[in-house]
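Got a structure for you, written out below as structure tokens; questions coming shortly.
Only a single protein chain was left out; the remaining protein chains are all shown in position.
Moving on, here comes subunit A:
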């Protein structure tokens, strides 16, 4: 607004709260009343300028349409949810963009849920494929039981060909490798926690990826926390639900969430705080659960869940502990995942890396990596996903670094895929600085 117009007066949430009567729009979103949120939209389009998909895909109408505008259409007459909602990657950037507190991602999640429920053919290839991708957790145990076979089969070109032709899973990507020993197997083998401490207790939500694919991240968390004297609990758990939200599989997500809330609430009852090493998992427990579900204790779990690194920064003097540690000449290109950004955690890793002698970390900027969980795995989304990632790849290549660093498992796949860099998790660097080669130590202790 460059001329004498005034910016739209705001609509302060809360001010009119007494007066509205709830209208139900998305039927399966039982307790949801999104009206005050939708009414807050004053069409400034800030959300649209933050949407990485709209930036590369002319055909995507953007978050403002997906959220408040579609909501209004729905209210007026018998509109179906627009199928473009399936193009949204659930990066949730629009959420933190909106200056007016419109709950965009909550609207997208519910709209996607309704779309899949009402408008998607349950026998269609797309539905089946999405369900498989979203429920990766269900397949993973099988693959993990025969990791070498699984890795071999997944790597076969014929498997990829079937993936692409039959299921619509892109053949451009390499399936993530399954670890030969899952984190939970290691944990049991190790005899669980090495430290008991009723006053300092955390319950670790490791999620699927750290369990099946990158147990080294989970082990790093355990060792770093034990270094600070914490008792680590590893409660039973299901998938966080993130891939299910993103695919509109709200019923699947609800089942997983119910287990998680129950188990984590019990741990909280035992005096633990919940920590997660994956930024999408913590986002899901903290924000999406309370937005979408109302199990008993949902709020309690959300309020007591932390990003694992953030927790140490607040409860311990992590930075002081890192001053004086050193690692031999490591330089990283750091990408802050969208779901870290949304939680205000995007600056944290750089701050900590700066404290370690010999470590340099360069932030590669605020672009989205583009993979967004299952999104970049879909054959029809692959190109969009890579276009979004282009800026990050370029910045990584330009950074003075040999390795990549991030906290999100799928971002790390994309970083590796686009640049060929090996990617590390912040917790692994902290482990190296604070604990050293713990694997060797544990092996020795185990032997002795």
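Following the convention adopted for this analysis, a residue touches a chain if its C-beta (ideal position, glycine included) is under 8 Å from a C-beta of that chain, and two chains touch if they have at least 3 such contacts; residues count from 1.
By our rule, contacts and distances are computed from a predicted model.
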Undisplayed chain, where the name is taken from the UniProt record, one of "Zn-ribbon containing protein", "Trk system potassium transporter TrkA", "Glycerol-3-phosphate dehydrogenase subunit GlpB" or "Cobalamin biosynthesis protein CobQ": "Glycerol-3-phosphate dehydrogenase subunit GlpB"
From the listed residues A:38, A:51 or A:359, report the one that touches the chain absent from this view. A:51
Cross-chain touch to the chain not pictured, restricted to A:62, A:370 or A:389, is A:62
Out of A:231, A:263, A:330 or A:391, point to the residue that touches the absent chain in the complete complex. A:391
Missing-chain contact among A:172, A:310, A:360 or A:416 belongs to A:310
Across the whole complex, the chain not displayed is touched by subunit A residues 1-10, 12, 14-15, 44-46, 48-51, 54-59, 61-62, 65, 96-101, 283, 286-287, 290, 299, 302-306, 310, 313-317, 341-347, 351, 363, 366, 390-391
